[in-house]
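Just one protein chain is left out here, and the rest sit where they should.
Labels run A and B following the written order; every chain starts at residue 1.
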Amino acid sequence: MRRLPAVSYLTTIYLFFYIPIIVLIVYSFNKAQYSLVWHGFSMRWYQELFSDMDLWVAVGHSFVLGIFAATIAMCIGGLAAVCLYRYSFFGQKVLYGLVFILILSPDIVMGISLLILFSLLKISLGFWSLLLAHITFCIPFVVVTVYSRIVSFDQYIFEAAKDLGAKDTVIFTRIILPLLWPALLAGWLLSFTLSLDDVIISYFVAGPDFEILPLKIYSMVRLGVKPEINALCSITFLLTLVVIVLSQLIGRKKP
Amino acid sequence: MKHDSFFKQFSLSVIWFWLLLFALLPFGLVTIASFLSRNDAHLITFPFTLINYLQLNNSIYIKIFKESFYIAGICTAICLLLGYPFAYLIARMQSGFKNLLILLIIIPFWTSSLIRCYSMITILKPKGVINSILLWLGVIDKPLPLLFTDTSVMIGLVYNLLPFMILPLLTNIERLDDRLIDAARDLGANRLTTFRKIILPLTLPGILSGCILVFLPAMTIFYIPDLLGGSKSILLGNLIQNQFLIAENWPLGSAISVVFTLLLAILLLIYWRSTRSNQSRDFL
Partner (left out) sequence: MTANVIELRGVSKAIHDHQILFDINLEVRNGEFLTLLGPSGCGKTTLLRLISGFEAPTTGKIFINGKDVDGLPPHLRHVHTVFQSYALFPHMTVYENVAFGLRCQRLPKQEIEERVLEVLKIVKLEKYAKRKPEQLSGGQQQRVAIARAVVNRPLVLLLDEPLSSLDYRLRKTMQIELKQLQRKLDITFIFVTHDQEEALSMSDRVVVMHEGSIEQIGSPRQVYEKPQNLTVAQFIGEVNIFESEVIAINENKMTVNIQGKERIIKSSRPFTIGQKAHVLVRPEDLRVWDHSEVDDTNDMFEGTVEEVIYKGTTVDLMVRLSNNQLVAATEFFDEDDDRLEYAIGEQVWATWLSGWEVILPYET
């Protein structure tokens, strides 16, 4: 009885989070187009969704972009985390600060700054500008994920390896990678999701020839509510769910 | 060691190259651009000028700044008031459900913000859930204009950003040492005093993290005011977006960003100062 206020408070907030999404999912199966009265179960909107070729092109583009961006960000971010932890070097504090600033930086500032950069370097807006932008904003998240894992290790195992004669490259391949791969993978998943969902930065650096999913959704939503979008959102939500569960499972794995 | 290993040199080169080129340089370019002008042929040209900053002194822009600040501030306050008890209850939970409950917060956190925004539209629009239920119950006889108001923008912002307040608070409160609370109670403090004097100061870093993670996006996410507030709503994010992509006044847009970034820097300084004493090896 004493816990009732706490429990009801928590429940209310959880409902606040989930009811809109659940409504969305439910109505993606609603037969009627605009009414919110339940007209019966239907897969019609999913069918329309699947036959929308433009959309699938955008989905494909987003996936390709996400995979490349996540992979490269994972590599650079992983290296950065390892270097920050293991070495002291000129400008180390600056690097820490830069990663910190990048995470807190509002997307819009990053978006316009990259737009200016690309126009200066005469990089046309399209796949490449998107890729470079996505990699850049994913890197700090990988750094944080990997770094927090690496600090949990006994700091002396790297010294012990050095003591026993291992070169840095050997230490990286035979000690750091085997111990760190769950964190690297978690960083990859996080980057992939961030890339797939990014609206603001992509808005500024995307070009007309390479459509990506979030911008497509944005323009569809601005034009008005279409039940197709409900279906799309439901599927996307499901995908996110799968990714999260995956990353949680990986995060629990011991090397 | 006298010479650095190949691995170290290679890694550092890659990292510095990337971050200098794609993170530091662009920020520098924005600052420079804010001092430049535009003409019909080019989006940004010489000569250097202060005209963009002078233009900002206009009451329209100042009004937008103030309003963005105000709305972001209220949003942050609401998120704090809603989020702190929530995070506190979950962080201090002992039961096995805890991991599941945390997972249930992470899910909305990772779900595309756009989708969540859209789901709010579904709820608030004239034929949306709330109106439909109220109509059906007979409480009202025509739909309430819930969408395209300041309230809907606020609801949208809170809905989107609440997880950003909860998660840092959660991490921070979990680290709270129970024994400190026990010691305080043991020495005679009641619940309120314990909260005021022990729990609140110790969770301050988490509160500040959460506030920063909510306040900054609240000022600059442009699609939330756009979708939920319609054309009436212009906040800072919309303004910058507008200047860059519609009005094509890049220098002015840059100037707005620079001013905003300075405000950001001040906030970060406050945050950094207050957490300096908590030397942990994490990033945030």
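By our rule, a residue touches a chain if its C-beta (ideal position, glycine included) is under 8 Å from a C-beta of that chain, and two chains touch if they have at least 3 such contacts.
Only a predicted model underlies this, so the values are computations on that prediction, with no experimental measurement involved.
In the complete complex, the residue from A:Val23, A:Val57, A:Val151 or A:Ile175 that touches the missing chain is A:Ile175.
For the options A:Val94, A:Ile157 or A:Val242, the residue in contact with the chain missing from this view is A:Ile157. Summarising the interface, chain A meets the missing chain with residues 153-154, 156-157, 159-167, 170, 175, 178-179, 255.
We adopt the following convention: only the chains that are shown with their structure count from here on.
Each chain gets one centre point, the mean of its Cα atoms, and the points for chain A and chain B are 17 Å apart. Interface of chain A with chain B (complex): residues 6, 9-10, 13-14, 16-21, 23-24, 27, 34-37, 76, 79-80, 82-83, 87, 89, 91, 95-96, 98-104, 106-110, 112-117, 119-120, 132-133, 135-136, 139, 143-144, 147-148, 151, 167-169, 172, 193, 196-197, 199-200, 203-204, 214, 217-218, 221-222, 225, 229-230, 233, 236-237, 240-241, 243-244, 248. Across the interface of their complex, chain A is touched by residues 4-8, 11-12, 14-16, 18-19, 22-27, 29-30, 33, 43-44, 82, 85-86, 89-90, 101, 103-108, 110-123, 125, 127-129, 132, 159, 162-163, 212-213, 216-217, 219-223, 226-227, 237, 240-241, 244-245, 250, 253-254, 257, 260-261, 264, 268, 281-284 of chain B.
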